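Missing here: one protein chain of the complex. Every other protein chain is in place.
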Amino acid sequence: MSFSTFVTDKTGLQKLYEAIISKHETYAPVEKFGKYDYKKVSSLKECDPDSPIAMTMSVKPLFFPRASKIMKYEANSSGTTIMETDEDPLAGKRVVLGVKHCDARGLQVLDAVNKWDYIDSDFLKRRANTVIFSTRCDKADTHCFCTSLDYDLEKLDALDVAVVNGSDGKIYLQARTGKGDIFLKENSDQSTMYDVQNTMDDVRSTKYEEDMKKQYIAFTGSFRLKMDYKDVNEKMAKRFDSPAFEEASRNCVSCNTCAFICPTCHCFKISDEKIKDTGVRYKSYDSCNNVYFTLEAGGHNPRPAKFRRWRQRSMHKFVYYKERFGVNLCVGCGHCAISCPVNISIFDVVNHVANSPASS
Amino acid sequence: MARVGVFVCFCGANIADFVDVPTVVEEAKKIREVKFAIDYKYMCSDPGQQMIRDAIVQHRLTSIVVAACSPRMHEKTFRKALSDAGMNPYLLEVANIREHSSWVHQKDKKAATDKAGDLVRMAVAKSIANEQLHEISVPVTKRALVIGGGIAGIQAALDIADARIPVTLVERSPSIGGRMAQLDETFPTLDCSQCILTPKMVDVASHPYIELIPYSEVIELDGFVGNYKAKIRKKASYVNFKSCTGCGACWQKCPVKVPNEYNMGIDKRKAIYTPFPQAVPNKPVIDAEHCTYLLKGKCGICAKVCEKGSIDYTMQDEIIEREIGAVVVATGYGMWDAKPYEEYGVGRYKDIINSLEFERMVSSNGPTGGVPMRPSDGKIPKTVVFIKCVGSRDKAKGIEFCSKICCMYTAKHAILLHHKVHDSRAYIFYMDIRAAGKGYEEFVNRAQVETGAVYLRGRVSKIYQKGDKLMVRGEDAQIGQEVEVEADLVVLATAVIPDKGNPALARLLGISYDKYGYLSEAHPKLRPVETAKAGIFLAGCTQAPKDIPETVAQASACAAKVCGLFAGDTMKKDPMVSTVSREFCSGCQNCVKVCPYQAIVTEDIPLGHGSKEMRTVAKINEGVCQGCGSCVAICRSMAINLAGFTDPQIINEIVAI
Amino acid sequence: MEEVKEKIVSIEKPDLIAPPDWKPVIVGILCNWCSYAGSDLTGTSRTQYPPNIRIIRVPCSSRVDPWFIIKALQTTADGVLISGCHPGDCHYISGNYYARRRFLVTRELLKMVGFHEHRVQFSWVSAAEGSKFAQVVKKVTEDVIKLGPLHLYKKENFSK
Partner (left out) sequence: MDYSKQIQDIAAKLFADGKIDVFVGYRMNSFDDNQIPVVITDPKEVAELVFTEKSVFNLTNYLKADHTRNKRVGLVVKGCDSRSLNLLLTESQVKREKLYIIGIACEGVVDDKGQKMQNCVECIVPDAVVFDEMLGTPKGIRDYIVNADIIELAGKGLVERREYFEQIFENCIRCNACRHSCPLCYCAKCCIDQETATIYNGSNTSSSAFHALMTWSLHLAGRCVDCRNCEKACPSHLPLHLLHKQNEKVIYDNFQNHLAGVEEGDRGAFYKYSLKDPDDFIL
């Protein structure tokens, strides 16, 4: 099944964005303190859908916020009553602009775990009600390695509409899902954009495809980091006892940043905040890099040492999740390396371990 | 889950008139943890307390809130009611709805009722976090250590020993007696110092409960109140006190002459000596710094003349250890060196002496046989100028405080001078005359009238030599003119300063001292004899300048404190003390730094379970902790909590409003 | 409680108007030996003061951890009053000197992040100053009423 592709130019895209923002609840990267985060916007001026990858937080918090209410209760002399929580502010129909492909892939990866075992209806509802507009990067950043992993950027259906810059200066809006297709058709402005299928003959259409291919090859050529994920999955599985984890994690300061900004990390903690008679139960981010993450009530901690926590993190990303859900839990966005105060990249750690001697 | 009982008191009309008590009870009943709530006319009365006791049993309550008057009033009463019912008394919380609500919001009953309801809710919230606490009992070693054998130390030792508590009295010099033994006569009655002191000295020596360790110093003190361990270094005296009879043959024959400290260096003593004839113990010691035999291995005369063979040149310093329960510090005072007063020619002119030197001169057992003499030529002075406040009350050159005793002893000196040299005249330069004390003002008047001493109000600006006289130039502020007195002798009432060893001693004992070196009392008004460290007390001039009656009074006060401390076999203490959670303590030792009572020490514990590596954590000494909570608030790791006022308790209160 | 007649606007957040029945809450943390005794004296001498303060007893002002203040401002309080012994009178010798340093820094920090300085106030009240305590409470209450309800960094969705 193929979906429609629209072609337009810069002004056309801007007009489309403006129209979307005025008609729909829209989120887009907004700059604050030199860092872009996805916020609700009311005009295009506030935001920048082409925000640089290195400066942009992941889109995960729009679906799995850093703290969300899961329950509200009241306790008084007549007992404890569970009250209705406030309406989920993220559950409505909405559009997200300027999402990076890797980020969107992160959401797709998270779908798997949220549909498994306990079905997280909140997360899935938010996903279902959201149309994601991606902006495909033209050039890789220092820490990017998305092309080395187990998904194809060109066919990625984690996002609904991909915005791709053609080498001819034109901008192509490719619907990747049915949802995106419908949304695009509903919102397209006939005066500034037109459907590629309708206007192109075979020759021109072939040229477009070739152009896209060329453009993609140029894009992949700009990557500094490359790995063979299949190889890595296998090698990692055999290196649980590798001393390389210790070496690779030696200058980690256990700051947890990597997990908090990761588009796929989904560990959380549950906490109650009670004042007077009313309490709220929150679900908030946590990180396996935190010493207390595995601290048991009895005082025993199975992962007290830093390298053990690093092992858990790397193995979860490249072995355990893959075993269970068939996908890597890493999307190669490089955010962890960018945010890390000592520039440790999961890429380096995994590569280091995978290339170390196998444990017996 | 907690089961709280709430008891709201009417306090007759005191609360009920201004607070709607039944509403408060109804509000309380809405709280989840409250299983029982009731009001009563007088909660503190017997039937009221009986209600509490009954409810505890009937409703299986786990904590109690009494909403009544201030906890400072009846907390103890209600605690007792709790323990009578078999409940831990510290599970009680008092909501102060009288002083904090009904009495202060008499015009607005609704507001007062609302507030009372809130106060009850806060108390309930706090009580939920209350824990069972138990009174702390600390065993005590019933022995006191008195440091310093002056009149303060002697008095304290005697008073404590009379209560049949063993005392160890440590004196640095070879004999007890201290400064008072150096005095001739004492103001305001002019009775002979030696006559009233020596009987006490003898009492000390013969008292069955006093262990006198002369010629020794305390070098270490460990432990805490009731349980101190002291190390005392007994300096080698080179004389076997057991066999020595004190005949004096040795010091009479000793060829080495050394300035005599007892006489302020005016005359000489020998290298083997007893400080003064009435010394207790009256046994000589060898001054190792000056003895020819000990320095060069030659001489040995004293050993030859001693019939008992008591001289032992091989004697070594000895360390004595004592377990004690309390310490009285009575290290006395010294005289300030007037060197900074260059315009007086201190140090240049021989005929300028300080008052303690004058005291020795006029003393009948003194170096001059009781007659004042000019150090330069030995002539008897006819005109003597006394200058007060030399160093005292002088921020620029000396010290800021008033030395307190100089006004009186200078008046005494004027009288003594008149007694010894009838045709003499005393001129006294003064700033103020501070004669507050029983019979003191009369005494000063007596000095002025009886002896014709001339009191000149003003500072001396210069002293210079003219022939064999000293010209004292000063101002008489009362006539507003410069005056000049031709003096034979000038006596400076230099400031009274604490013993030079005080800072070192304070550090050793773990107590604080002020910028002058005086040891600090726990509270300037209400705890003037205690130090901040429990079980250490101060007597005499080690705390501040004071005269003999005050010193004796303070020493007796110390004795009373010590006896009080030792009244039972154990000391009972409130359990509101800090506790350390070792798990969270990171060993930064900031608590050790801020604790005003040195109640926190450190201990090493294994890093992990069964680990050989150690880490340091804080440890609270429950016996010493007074429960102020300073350590709790500064502990960043929240590893310390104060029983009765824990973080959860206070936060519960805050959020319950 | 004090009736509030006019429209009161939160000083830190001008778009927040106090509801008509708004009653400010002031958390008072008092040291046991001086200020608490002083507040008792205020009661004994029947000196009247505004009923908005809720008093918490602590042994010494040095027991007050700055996060009590932060906690109070975040949850229930519109203003905080902390009171201890006069300098030199501390029952525990030096507690209030340590506390004084912390209070100054805490207050300045809160000021910087957007609290009005009258939200957190400190006083020295001795056991004999019953009337001073009443005056202090009156001043603090009036100040807080002028400032309006506190809305900064409150726990979301908690009814006050």
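Order of writing sets the labels: A, B and C. Residues in every chain begin at 1.
FYI, contacts are C-beta pairs under 8 Å (C-beta built on N, C-alpha and C of every residue); 3 or more make two chains touch, one makes a residue touch a chain.
All figures in this text were calculated on a predicted structure; none of them were measured in a lab.
The hidden chain, counted over the whole complex, makes contact with A, B, C. Of the options A:224, A:238 or A:324, the residue whose C-beta touches the omitted chain is A:224.
Shown as candidates are A:28, A:41 or A:57; the residue that touches the absent chain is A:57.
Here one chain is not drawn; of A:35, A:72 or A:125, the residue touching it is A:35. Mapped onto chain C, contacts with the missing chain fall at residues 11-14, 66-67, 70-71, 74-75, 87, 94, 97-98, 100-110, 112-116, 121-124, 136, 139-140, 152-156.
Chain B residues in contact with the hidden partner, per the touch definition given at the top, are 583-590, 593-594, 613, 616, 634, 636-639, 647-648, 651, 655.
One chain is missing from the display, and on chain A it is touched by residues 32-35, 37, 57, 61, 66-67, 142, 224, 250-251, 253-257, 259-261, 269, 271-275, 280, 282, 284-285, 287, 290, 292, 305-306, 339, 341-344.
Please note the rule applied: only the chains that are shown with their structure count from here on.
With respect to chain C, maximal separation of chain centres occurs for A (centres as means of Cα atoms). With centres defined as mean CA coordinates, chain B is found 70 Å away from chain A. Between chain B and chain C the centroid-to-centroid distance comes to 38 Å (mean Cα coordinates, whole Å).
Shown for chain B are the residues in touch with two or more other chains, namely 655-656. For chain C, residues touching at least two other chains, in rising order: 75-76. Residues 1-2, 25, 27, 29, 32, 36-37, 39-40, 42-44, 46-49, 51, 54-60, 62-65, 68, 71-72, 75-77, 88, 91-95, 98-99, 102, 134 of chain C are the ones that touch chain B when the two sit in their complex.
Within the complex formed with chain C, the residues of chain B that make contact are 70-73, 96, 98-101, 103-108, 110-112, 114-115, 118-119, 122, 522-524, 532, 576, 594, 596, 626-630, 632-634, 642, 645, 647, 650-651, 653-657.
If you check the complex, the residues on chain A that touch chain B are 75-77, 79-80, 275-277, 299.
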